[in-house]
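Below is one structure. I have some questions about it.
With one protein chain withheld, the remaining protein chains of the complex are depicted in position.
Presenting chain A:
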Amino acid sequence: MNRSLRPLFATATIFALAYVLAVIQFPTMFSTRVFGNFLTDNAFLGVAAVGMTFVILSGGIDLSVGAVIGFTTVLIAVLVMWAGLHPLVAFAIALAVAALFGAAMGAAIHYLRVPSFIVTLAGMFLARGAASVLSPDSIGIKHGFYTAVSKSYILMPGGGRLTVIGLIMLTVFAFGILLAHRTRFGSCVYALGGSETSAALMGVPVARTTVLIYTLSSTLAGLAGVVFSLYTSAGYSLSALGVELDAIAAVVIGGTLLTGGYGLVAGTFIGVMLQGLVQTYIVFDGTLSSWWTKIVIGGLLFMFILLQRLVFTAAPRRRKLAWKT
């Protein structure tokens, strides 16, 4: 099996096992209702995690994701409730702002040769600070559009609801998979993660790709903010605290190598779903503290990093080849 597939295979197996065990204990967990809630409750995390996947594949990290989500929710609330704009217009503005923000971070990372860790850490403080300046308090959003969105869903067999935001996440994942695996941009992202020197020598436009990667990540964080805004019908500067870390966890658990170059967007989806499964289990159980989610995720993360070490430090198996004579 391809080396980059092995961690993903492990994640998928663990997810399947965990789900089966959970279903044995709580048979009602096996239903489209629960599945629909999985998607809805983790939609914002999933959308942000797709962007994070690209960043990590390229060998970088984006710590500003949670702050950008928080900022976006506040910006949308302010534009809708105070400026009276239609939510769709507010969404467009918020996405544009997030995209610019990401482009600026990408440019700083490439042209100033500052590690992405530092630049996005600064970005995190900036976005969180700007959100608090806009409004330190939570702003509730009351608008016909929000009500309409929350009422529309696709009814799945078995009574499960595929909500608009669940659908957004699935679309973003489909888009991410195509972008990563079937476009030149995707190839360039993997190339950067493999070896920046080689990539440059092979003609990868390093500057443009770097800027685009962080633009993509911030735009998707902005979209995650839109989803979060629809999910909670509110804007709050302290919302989505630490979501960047959940996203990193989902990406790594999904089999992407933290040092870049190896991984699949589809893996991140399983990573997100695994986190959702743990949360849902805790809800079903009812006696466990929700902090157990963090503990389980921590354990899984540790296990996966160990697993990746094993897979990638093991001597590569040399393929057989035929020399034609």
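By our rule, a residue touches a chain if its C-beta (ideal position, glycine included) is under 8 Å from a C-beta of that chain, and two chains touch if they have at least 3 such contacts; residues count from 1.
Definition applied: contacts and distances are computed from a predicted model.
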- Task: Among "NADH-quinone oxidoreductase subunit N", "Simple sugar transport system ATP-binding protein", "TldD/PmbA family protein" or "EfeM/EfeO family lipoprotein", go ahead and choose the protein name stored in UniProt for the chain not displayed.
- Result: "Simple sugar transport system ATP-binding protein"
- Item | Given A:199, A:224, A:247 or A:273, the one touching the chain that is not displayed | A:199
- Check each of A:118, A:178 or A:241 against the chain that is not shown and name the one that touches it. A:178
- Identify the residues of chain A touching the omitted chain, counting contacts across the whole complex. 2-4, 178, 182-184, 187, 190-191, 193-195, 197-204, 261-262, 316-319, 321-325
